[in-house]
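Yeah, one chain of the complex is gone here, protein chain that is, but the others are all in their spots.
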Amino acid sequence: MMDTVKENSQPKILVFSTEKISDPAIDLAGLLKMHYPPTVFTISLPCSSAIKSRWILHAFDKGFDGVFIAADGTDCTYGESCIELTSQVVSRTQDMMREKGLDPARLKMAAICSVCAEPFVNHMINFTEALSKSD
Amino acid sequence: MSEKKRKTIDYIKEKRVVSEEVKEKRKEFVRLKKLILKVLESGDKTIPEIADETKLPLPVVTYTLMTLRKFGDVETGEIDDDDEFFYYKLKTKK
Amino acid sequence: MMIENENLTDSAENGANYDVLVIGGGIAGEEASLNLANMGYQVLLVEKDLSLGGKMIHLSKVFPTLDCAACITTPKVSETMRHPNIKILTNSVVEDIEKNGNGSFTAKVVKKPRYVIEENCTGCQECEDKCPVVVEDQYQYGLVGRKAVYVPFSIASPRIVAIDIENCILCGLCEKVCPADAIDFTQEIEEIPVKVNSVILATGFNLFEPEVITRYGYGKFKNVVTSMQMERQLVPTRPYNGVLRPKDGKMPDNIAYVLCTGSRDHTVGNPICSQVCCMYSIKQAQLLLGALPMADVTIYYLHIRAFGKGFCEFYQQGIGMGVEFVKGKVGRIHEKEDGNLILRYEDIEEGVVKEAEHDLVVLSVGLLANPETKGMFSNDSLALDAFDYVKQVDELINPAKTSIDGVFVAGAASGPMDIPDSILSAGAASSETASYIRRYHEK
Partner (left out) sequence: MRNKIGVYICQCGSNISDYVDVEKVKEIASQQEGVSLAKITMFACADSAQKEMVEDIQQNNLDAIVVASCSPQLHVPTFRGVAQRAGLNPYNYVQVNIREQGSWAHSDNPKQATEKAVRSVNAGIARVSHSEALVTIKISALNTVTVIGAGISGMRSAVELADMGTFVHLIEREHFVGGRVSQWGDLFTTHESGEEVVTRLFEEVLKHDKIKLYTGAELLSYSGSVGDMKLQVKLTPRYVKEVCNIENLDKAIEVCPVEVPDEFDFFLTKRKAIYKNFESEFPKMPAIDKANCTFCGECQKVCPDIDLKQKEQIIDIQSGAILLCSGFDPYEPKDGEYGYKTIDNVVTLQQFKRLVELNDDKLIYNGKPIKNVAYIYCVGSRQINGDNKYCSRYCCTSAIHTAINIKEKYGDIQNYHVNRGIRTYGKQELLYEQSSIQGDIYLQFYEDSDAVVEKEGDKTVIRVEDFLTAGKEIDIYPDLVVLVTGMERRKDTSIGDILKVPVGRDRFYNEIHPKLRPVETVIDGIFIAGACQGPKNITEAMKSSLSAAAKANSLLTKGEIELEPTLATINPNACEWCDKCLAACPYNAIEKIEHSGKYIAVVVEAKCKGCGMCAPVCPVDAIEIIGFTNVEIETMIEAMAE
C-alpha cells in the first residue's frame, strides 16, 4: 500500500505525543524496528490536554496533511480530567477546521499507552493511507 | 571509550568448555529453522499445515515459528476463514 | 565493572558505605529506595536480575484500574536509576549479612559477570542479531526463544545486553560486531564487601510452579498455561501475534481459569490464600474478552476475594461483561486429540462432579515465599513465619520490623500482597528504616 504512493506526495503527519506515556510507545516502535512512514513527525508535551488549537491549525497552514494526538487516555499522570479536556480540544479544533474548509478527519486522536508500539504503528499506517486517499 | 582492544573471546575460550548439549541445541534449532523456512517458500501456511509438511510436532513448530517471527525471518499473514489459524509467511528483506 | 571507590567510602554516616542496603529492585524495593533517597540517605540497591522492575514490569494491565503496568513501573524505574543518592547493582546477590555491635551491618555483594561493559553498551542489539544460539526466553516464560546475548526485554532497565554464558558457544561474533567495544569475556565474579547502617528486604515472591500438581497436566498438555504466560500474551510486547494456543497457534475461543492453583492447598504445602489470583484472573478475563470478542471465559473458583479498593466493583464489571463464574473445584484435566481440554470438577453449588470442555486452560498460580531471603544472613539469624515468609515481629504497630533490629521488610517478602499493598508496605519500611538510622547512627 505504501509503495503505491510516490515518495514526495506522501502525506505529512504531525504527532503530538506526551513525555511520560505515548512517547515511550513511539520510541518502543523504533526499538522493535517496526516501520511506519518517515513523514511522521513528533512533538512531545507534558500532557495531551495541553495542545492548543492554534498549533494544530498552524500545522495545517504550514503544509501538514494530518495531525494525530497520541493521547494519555486513562494512564495520564495528571488526572482523569485529561481525557475529557483532550477530547474538548479535538472537537473545538474540528469546528474551527470546518469553518476554514478543512476536513475534520484530518485531525485524529487515540489513546496510546507507554508500550502501545504496535497500535501506534498501525494508526500511522492507516492514517497515512486514509489521508492519501482523501487527497 | 575504554582502552580495551584485544579480543576477549580468546581469554574465555581457554577457561570454559562449551557443553555438548548446548552445541546440540544450537544444531537442532538451525535444523528446525531450515525445515520451516523451506516449507514457507512455497507459500503462506498455518502452523498445522507446517507441522503436517515438516512432520514436526505442533508445539515445536509453534515455538520455533514464533521465535523466527520475533527475529524477523517470518511475519504474520491473514487469518483463515474459520478465524482459527493465522497464516505465516517469509519476511521479504530489502 | 568496578565500583568507584569514592562511592564506597564515607558516603553515609558512621564510616559506613551506605545508609541503607535495599535488596530487590522490584516495585517495593524501588519505592523504598526512592523514599529514603529523597530523605537524603545514601542507598545501595541490589537486584539479582538483569533489570529492575521485578515481576510487575512484565504484567499487562493491572487491576482494578486497568492501567498499563509498564506505564506505572517504568517511570518509577527510571527515577530510581537516575537518583543521585541511589547506587544500583544488577545481576548481583547479597550474602553474609551480619550485624555489628554499633547497630550497623556488614554484607557481601556478589556481582555476577554480565560479560558486557555496562557503560559502553548502547543497547543497539547488533550482537543479538548475529548471535547464532537460541534458547527459551525466561522473560516470555518459555513461550518463544531468545539469543545467548540479549537485551532481557524491550523495556528493561538498564536496557543493555547480557551474555548467558551457560548457553554461549563462544563463537565471538558478538564481540566482533559490537560497535561500542562493550563485550568483555574477561569479566569475573566480583565480591564487594559493604558496610551499611540498615537493611531492607524487598526480595519479593516466587510463583507457584504447577508441574507439581500432575492432575492438571501442566508441562505435558501445552494448552494448559500459567497465568503469567497468559499475562505475557496480553502485553503489547507479547511473544505471539495475538492470544494463541502454545500447542498449535490456534486462536482460543473457550478459555478456563483454575483459581487457587497452588494456594489454599495443604497438599502442596501452601494453605494460605495468595490474595491476588482472583483479581488478576478477573482482569485477564476482561482483557481476553476485549482481545477475543467471540471468546467465552469461565472462572472456576472457591471464593472470589475481591476485597480491595475498587475490587468488588471490578468483579461486578467482569460479571457484567459476560465472564462466567463457576463455584467449583477442578480435580483433573485431560487432553483431547485436537488439543482441547476436559476439566473434571466438583460443582459446589449442585454438589455433583461435572465435566466441561475448553480449548485453553489458564492455571491461576499462587505466590510463594522467596527461599533465598533467609540464606542472605549469617547463622540463620533471620526468623521466618510458618510459610517461610519473613516474619513480622510486631505486625500491628511496626509492620516492617523483622527479628533483627535494623533489618526491615517491604512488599511481598512478608506475605502475598497486591501492588497497592506492596507500595504501602515499602513506604512503611522506609519510615521505620529512617527512624532506625536516626536513632542509632545520627547525632
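A few points about this structure:
Each chain carries a letter (A, B and C) given by its place in the written order, and its residues are counted from 1.
Operating definition for what follows: a residue touches a chain if its C-beta (ideal position, glycine included) is under 8 Å from a C-beta of that chain, and two chains touch if they have at least 3 such contacts.
Bear in mind that the values here come from a model prediction, so they are computed numbers and not experimental data.
The residue from C:Ile23, C:Val62, C:Val161 or C:Leu287 that touches the chain not shown here is C:Val62.
Listed residues C:Val110, C:Cys124 or C:Val268: the one in touch with the omitted chain is C:Cys124.
Residue-level contact of subunit A with the missing chain is found at 7, 12, 14, 19, 23-24, 26-31, 33-36, 38-39, 41-47, 49-55, 58-59, 62-64, 77-79, 81-82, 85, 88-89, 92. What subunit C contributes to its contact with the hidden chain is residues 35, 38-40, 62, 65, 67, 72, 75-76, 78, 82, 122, 124, 126, 179-180, 264, 271-275, 303-313, 316, 327, 348-351, 385, 387, 392, 394-400, 415-417, 419-421, 423-428, 430-432, 434-435, 438-439.
Throughout what follows, only the chains that are shown with their structure count from here on.
The touch graph of these protein chains is an open line. Inter-chain centre distance (subunit B to subunit C, centres taken as mean C-alpha positions): 28 Å. In terms of their C-alpha centroids, the spacing between subunit A and subunit C amounts to 35 Å.
Looking at subunit B, one finds that none of its residues touch two or more other chains.
Looking at the complex, you find that subunit A touches subunit C at residues 20-21, 24, 28, 31-32, 74-75, 77, 113-119. Those residues of subunit B whose C-beta lies close enough to touch subunit C in the complex are 1-2, 4-5, 7-13, 16, 18, 22-23, 25-26, 29-30, 46-48, 51, 58-59, 61-67, 69-71, 76, 79, 83-86.
Listed in rising order, the residues of subunit C touching subunit A in the complex are 65-68, 70-71, 74-75, 154-155, 235-237.
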